[in-house]
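In this view, the complex is presented without one of its protein chains, the others remaining in place.
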Amino acid sequence: MTEVDARSRPRPADGSDPGQAPSKVTIGKALNLGLRAAMERDPKVILMGEDIGRLGGVFRITDGLQKDFGEQRVLDTPLAESGIVGAAIGLAIRGYRPVCEIQFDGFIFPAFDQIVSQLAKLNYRSQGRIRMPVVIRVPFGGGIGAVEHHSESPESYFAHTAGLKVVACSNPVDAYWMIQQAIESDEPVLFFEPKRRYHEKAELDLTATPVPLHSSRVLRRGGTATIACYGPMVKTCLEAAESAAEQEGHDLEVIDLRTLSPLDLEPVHESVRRTGRLVVASEAPGESSIASEIAARVQQECFYSLEAPVVRVTGFDTPYPPSKLEEEYLPDLDRVLHAVEQSLGW
Amino acid sequence: MTEVDARSRPRPADGSDPGQAPSKVTIGKALNLGLRAAMERDPKVILMGEDIGRLGGVFRITDGLQKDFGEQRVLDTPLAESGIVGAAIGLAIRGYRPVCEIQFDGFIFPAFDQIVSQLAKLNYRSQGRIRMPVVIRVPFGGGIGAVEHHSESPESYFAHTAGLKVVACSNPVDAYWMIQQAIESDEPVLFFEPKRRYHEKAELDLTATPVPLHSSRVLRRGGTATIACYGPMVKTCLEAAESAAEQEGHDLEVIDLRTLSPLDLEPVHESVRRTGRLVVASEAPGESSIASEIAARVQQECFYSLEAPVVRVTGFDTPYPPSKLEEEYLPDLDRVLHAVEQSLGW
Amino acid sequence: MQLLTPEGERVAHPHFDIDITPDELRGLYRDMVLVRRADRESNALQRQGQLGIWVPLLGQEAAQIGAGRAMRPRDMAFPSYREHGVAWCRGIDPTELLGIFRGTDHGSWDPMATRFHPYTIVIGNQCLNAVGYAMGQRFDGRIGDGHDSADAEATVVFFGDGATSQGDVNEAFVWGAVYDAPVVFFCQNNQWAISEPMERQSRIPLYQRASGYGFPGIRVDGNDVLATLAVTRWALEECRSGNGPVLIEAFTYRMDAHTTSDDPSRYRLADELEAWKLKDPIERVKAYLHRQQWADGDYFAEVERESDALAARLREYCQRMPVPSADRMFSEVYANGSSAVSAQRDEFLTYLSQFEQTGGER
Partner (left out) sequence: MQLLTPEGERVAHPHFDIDITPDELRGLYRDMVLVRRADRESNALQRQGQLGIWVPLLGQEAAQIGAGRAMRPRDMAFPSYREHGVAWCRGIDPTELLGIFRGTDHGSWDPMATRFHPYTIVIGNQCLNAVGYAMGQRFDGRIGDGHDSADAEATVVFFGDGATSQGDVNEAFVWGAVYDAPVVFFCQNNQWAISEPMERQSRIPLYQRASGYGFPGIRVDGNDVLATLAVTRWALEECRSGNGPVLIEAFTYRMDAHTTSDDPSRYRLADELEAWKLKDPIERVKAYLHRQQWADGDYFAEVERESDALAARLREYCQRMPVPSADRMFSEVYANGSSAVSAQRDEFLTYLSQFEQTGGER
């Protein structure tokens, strides 16, 4: 919490001391601060969702916002996701900038029709006369020991849908900036939040200039092989890279994709041209997915550079399993390294 | 129409003479005959959808079936796609084998939640105690000069969904057999019908042994390059191959994928190992699609055989355009050949 | 609810009566004649191959003109795909509808300036969008006692009898009620959803659906322009003063096919059509205008001439409509563009230019 925010709120909700040097915040808190900043900046920003008001959301991402901004700007909505997105579209037409929370990834499907048929297409259909500045926040992915439908990774459905932009944050700094950039853009943005990483902490420098929303980013430089990943897998892959460096002396480059549609693959191509090897890591089932798209494009763009086929390490093409099995289901450090070995062993 | 069918129905609906040698039928008629055969074989087979009864469906695929099988086996349902699939699931639990018609591709999205959360998962969730013998028929793709939402190619959404099988037919013979195989299987099958090809004709030999449902098929042998395609693109690609043979002396192998999930890529791999080159053709937007998946897998399986990257020729990553532009949007013979040239020119 | 019988006789109603001047009624008559003519001409254009498809409004003129004329400029309309009459009332020229059906665009009017949303084809979607818009009207303080009523606003959303079965429409009822949204749910029950009669959608009359959600529902003779006007005005006033939503079921009839691709002879009897012809929405106004001597032969002839001119203009316009250039496919996919789409556009335009250079046919 820095002075900037401290000034407008006497008691920072993260309990830190106002006026101090930047302290560490979690991804959850960074999102909360980002939402608050966006709401302070623009009175047209409103939040909509189930239990986001009084309760502050089941993950507390909207904690305290209804109290401070009122019930008309933080709406506890009826239990109907098609309603949330459908009404958000209408509010956007009216000049609002709705930020919808879908409580869990598996509950976005009742809203699928409104997202695909209206939200994604209205800008095109109206030849730009109707803008759709709507953000849909989706806590996504597994790893929290939840019951069915609470651990899905549906991002590929939206990446396949023309007219939507899709992003995923992986750390507090990105979370803070990306949510504000998404809200500021005049486009519909599916905003995926790595729910099992909500409690990861990092220092938040509010004076820094954020990287553009639709750009990927090299988080670790290396020449042995490249790993492209996003969301919750970024931490896993960074740890894998550390481990590979320590144990095997491998020098892995790790790229956080950040933008899933459109993809920003330039840094990946550049990297693969150096390393000759790419591993794509994602929790989602691999079939006809974003990971497939990356493989398809990289094999085209880097055909002569690739020394091994692009290797995908993903969730299996099965329903998400009962949670006692999720450690097996989710690509972990070992499976990422195994994929790297596959690539190196080609 | 062969004697087999003629025996059970005095006046064949296609107007042909009973007792004659096999005559030509359209894809639409073949589907109608296939549905009829399935209904005659098993009284638990019921059809559900909007306007499929008295009207026979907007494409007349169910023509005459309500008249012959009654209102309880051919249901004109309320105008609600989630209802159609949701009720079909309940009927399947009760022991029925519902075949749902979604009137047009763009109207499957209201049913998306029931398909993804229930239909696809109930077999897994119940550990096989609840079977889901439900077929969802979807006339798909463009090229018929229709208004918005009537020309979509949503198959990749379902290929990405674990628990569903996804197939597409491309000709009358396949249409006739595949619909019956889909109905007979105890699994949920998304059955895509190439609507702009409904009127294509072929001879239907009812005594032939059909190829298995989940297998792809080489339709044209050749050694210059391989084209993998499905649904409405099959005709385009076969024509492209003929043209390439005549004009350029190229000898293209054309594979009809038929099964989109799971993919049956063995014949593709085998072919690419011979030709060294693959073009994947599909009407759907290419991003994070079935075409991406094929490219991703073939670059892995045939890494050392590929002499050029896998080239995709697909719809653009834009909403389907106003129909006056669809000839530009849809990959046509020239664009397929251009993709082949790209591959050959690598 | 009826104010004008099929025979053109004025009947009184205790709650919903309306004062109408000769001028106003002539205006409503003219509206109906002109939109019918535009509809018939467009239908003919489809038959001549000029349009890919047409969605006729024939028979629903009174419902649409009554509702459309009840709206004020500030009010917002969310149509389905058959609301050519409402479009007319929002100041949208019938030529602007043609692109959708010819395949050159998805609607060429400015939805913000006209306060007429683009046509929505996926059944029911627009109902939730309309409720959201109406919530915004409320959040903006455009309703309620405190506000100058000239500034007050409301929203009307149009949908069919078949649409009442869709989840979205029913969710819209929930949201409208819970947020006291100033929205009029205007259901044109034209008795058919393509080939399916009303009984496939509901056991009971549709206006009663509202009672399940706690707001008023009313059935009006949708072939009576006066009754529809009166009831919609009342409903809008309810909304503008903070008592929304309201459901109106305009009981009417689709006198033509569902679309030009449809063949109603497969599913409904000609008798039904004949019976409804006797309740024609235009004839009864004409009879009443005659009877009241509010219009004479000259007036009717003048409207006829005007509608001939409109038809001619439509015909001419349609044939001259340009095909959009290929780059339209790639424009306005996103407000801020997309690297992926731009790359595809560039590649495709380069590919196309090959053919131009070689003069080749594609």
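As written, the chains take the letters A, B and C, and residue 1 is the first residue of each chain.
Definition applied: contacts are C-beta pairs under 8 Å (C-beta built on N, C-alpha and C of every residue); 3 or more make two chains touch, one makes a residue touch a chain.
Keep in mind it's a predicted model, so treat the numbers as computed, not measured.
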Left-out chain, listing which of the shown chains it touches: A, B, C
Selected from B:A162, B:L190 or B:M233 as touching the chain missing from the view: B:A162
Touching residues on chain A - with respect to the absent chain: 50-51, 53-56, 58, 76-80, 82-83, 106-107, 109-110, 145-150, 287, 316-319, 321-326, 328-329, 332, 334-335, 338
Residues of chain C in contact with the chain not shown: 164-168, 170-171, 173-174, 177-178, 199-204, 208-215
Hidden partner chain, residues of chain B it touches: 46, 72, 77-78, 80, 82-83, 85-96, 110, 113-114, 117-118, 122-132, 162-163, 165, 185-187, 214, 261-264
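Please note the rule applied: only the chains that are shown with their structure count from here on.
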Euclidean distance of C-alpha centroids - chain B vs chain C, Å: 36
Where chain C touches two or more other chains, by residue: 105-106, 122, 167-168, 333, 338, 340-341
Where chain A touches two or more other chains at once, by residue number: 110, 113, 117, 124-125, 162-163, 261-262
